[in-house]
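As you look at this complex, bear in mind that one protein chain is not there, while each of the others sits in place.
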Amino acid sequence: MSDDPTSRSGAPEAKLGRRSLLDLALTATAGGVGAMAMIPALRFASPPPRPPLGATGVVAGRRDEFPERSAKVVTLDGEPVLVVAVPGGDLRAFSARCTHLGCIVAYSAEREQIECPCHGGRFAADGRVLAGPPPSPLRELPVVLRGNEVLVVRG
Amino acid sequence: MRCSADLAAFRLSATALLLALGLGGATAYAQAHPVAQPAAPLRTPAVETCVNCHAVQQDARLHDPMERLRGSVHAHAIGCSGCHGGRGNEPTAQAHDPEAGFVPRPDAATIANRCGSCHADARFIRRFREDLPTDQLALYYSDAHGRAVAEGNASAPSCLDCHGSHDIQSPSDPSSRVARRHVHETCGRCHADPAHMAGTRLPTNQMELWTHSVHGVAVLEHGNPRAPTCAGCHGAHGEYRDAGGPEGRCRQCHTDEAAAFDRSPHAAAYRRLGFSGCVACHGSHDIQRANGALGTVGGMGVCRRCHGEGRSSYDLARGIAGDAEDARQSLAAARSEVQALERDGLRVPALNGMLEEAEQADVQLRVAVHALDATVTRAAAAAVREPAQRARTLARSTRDRDRRSRHMWLLAVPVLGLFIALAALKLRAVERAKGGPG
Partner (left out) sequence: MEDPSVDSDPKPLRSLLHRLGALNVPRGDGLAFVVLFSVVVFLVAVEATTGVLLALYYRPSVADANASVRFVVTDVEYGALVRAVHHWAAHGLLVACGATLAWAVLRRAYRAPNAFAWVCGVGVAFLAMLETATGAMLPWTRQSVIEAEISSTLAGQVPVVGPLLRGLMLGGSEPGDLALARILGVHAGALPMALTFAVLLLALHAAGCTPRKASEQTIPLAPNAALRASIAAAATVIVLLLLSSFRTPPLAASAEVARASASGIKPSWFLAFMHQMLEAAPARMIGIPSASVITTALVLGFGAFALFPLVDRRGSRAMQAVVLVALAAIVGGTIRALLS
């Protein structure tokens, strides 16, 4: 806010005082506006409370949390995923959404199959339709072991 | 027909074909299609001398059938005499000899029997396909179409009326007349034609109704491979005749609903009154998704037929219908609030879980309603309402928080306004000062 030298030289004392007060106020407000703009920018850039979802997938748990014939439901991108330790110990992951009407399926260790509670859809442990109304097998998602960690990766 | 002349002719033609195709291609073809070169001779050779004359016939009726046969499932299996009879590889008079079974346009019973001569013979048909059934002919004669033919009804259909004749295709071929997407049109050619159905008491609007029903939409628009076409409930050749009729078929897919219904007070009452279980409420060909269309919105819809106002059971029925409807409305409200949040870019993973829970409970509520029991329905409805209500509460608080933070931004506006005012004052002062002495 540089002042105009020509106008300052001819101005009376009182006017000069008022004007410098105005200058001060203007400078202060401009500084305030600038500072106000800095706050959101800094807060925006500071680490968020919850980190974003990784690009790779979701950790379903430790390998030893999955004994043979056990299962667990985890969430990937807001979608339920059923991780099953099939007889023999292999881990497989399926979208837990029944292909019929989208209910969440569950693993039955006793019958070694995946069952839908809504309309009696039955799937084999490899996702195939065994019985009931589901029109197609469960969508399988890749499972990756990272050390002792079980990762379900986006299909 | 297994004479050596036929065999020789067949071999000759096969050799010519091999030469024409080129040896390499033909070998590959033969490996891929072992059926084309069966170990034993066919009932009638696939290549007959009929083509020599019919190919040069000017009359399309004598010429076209051959062309159409070429692209059909039978192209490599049977020749003309397989269905028309006669002696295919002999001169015209013998070839068309009625004594040898020649029929230019076989009637329905002849057709059924001639198709059956191969298709009802398990040992014969297994040479071509492992999985083809061989009971169609027997089933056909056990069901309405076949019985009408047996009784001499001239307008009753034979095999060809549904499957086509020369251009016959496998039902799994999408262009087949009995493919899932076309079978309703094929049935409709007779059943939707009032003139054709004139002598019967059958309605003619089934095809139209089914097309717009939940099943028709599932088959035709969503390509659902399990939803029933006409044959799904009525059977193709009569296989469901003793399976409880079409209604027995509902139960084979909708098992849980059927089980709930059997436990309901309606089961015995319907039996006593002679009502059919599913159809009495849902209709048959025109079944719709069981929302308001079934009539639970406000006025109780279909329930009102028996439980209208003034009846002693009115309050009970209204309670069940009202519970179900309340649950569905709260689910719909929760869904639309979550969708509105998502449109504004807000992401609340917990909301999806709650909505999920409510949607699943709704599917179970749809089953539970069939028990027609106020306590069961109330519990199932509560299982929908509770997560839906939680979702709505969370959605609303998210929305409020978002709105509050948006309004917080406006606190900057007065400061900016002050800046504008001061800058305007300064500008005036500068320009006045300059205007004065300068």
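We just call them A and B in the order they show up, numbering each chain from 1.
Heads up, the rule we're going with is that contacts are C-beta pairs under 8 Å (C-beta built on N, C-alpha and C of every residue); 3 or more make two chains touch, one makes a residue touch a chain.
Since the structure is predicted, the reported quantities are computational estimates derived from the model, not experimental observations.
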Pick out the residues on chain A that sit against the missing chain.
-> 1-4, 30, 33, 40-41, 43-46, 48-50, 52-53, 55, 77, 154
For chain B, the residues touching the chain missing from this view = 342-348, 402, 405-407, 409-410, 412-413, 416-417, 419-420, 423-424, 426-427, 430-431, 434
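By definition in this document, only the chains that are shown with their structure count from here on.
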Chain centre separation in whole Å, for chain B relative to chain A (CA means) | 38
Residues of chain A touching chain B in their complex?
-> 1, 4, 6-7, 10-11, 15, 19, 22-23, 25-26, 29-30, 32-33, 36, 75, 78, 80, 101-104, 117-120, 132-136
Chain B residues within the chain A interface of the complex = 224-226, 253-256, 349, 352-353, 356, 359-360, 363-364, 367, 412, 415-416, 418-419, 422-423, 425-426, 429-430, 433-434, 436-438
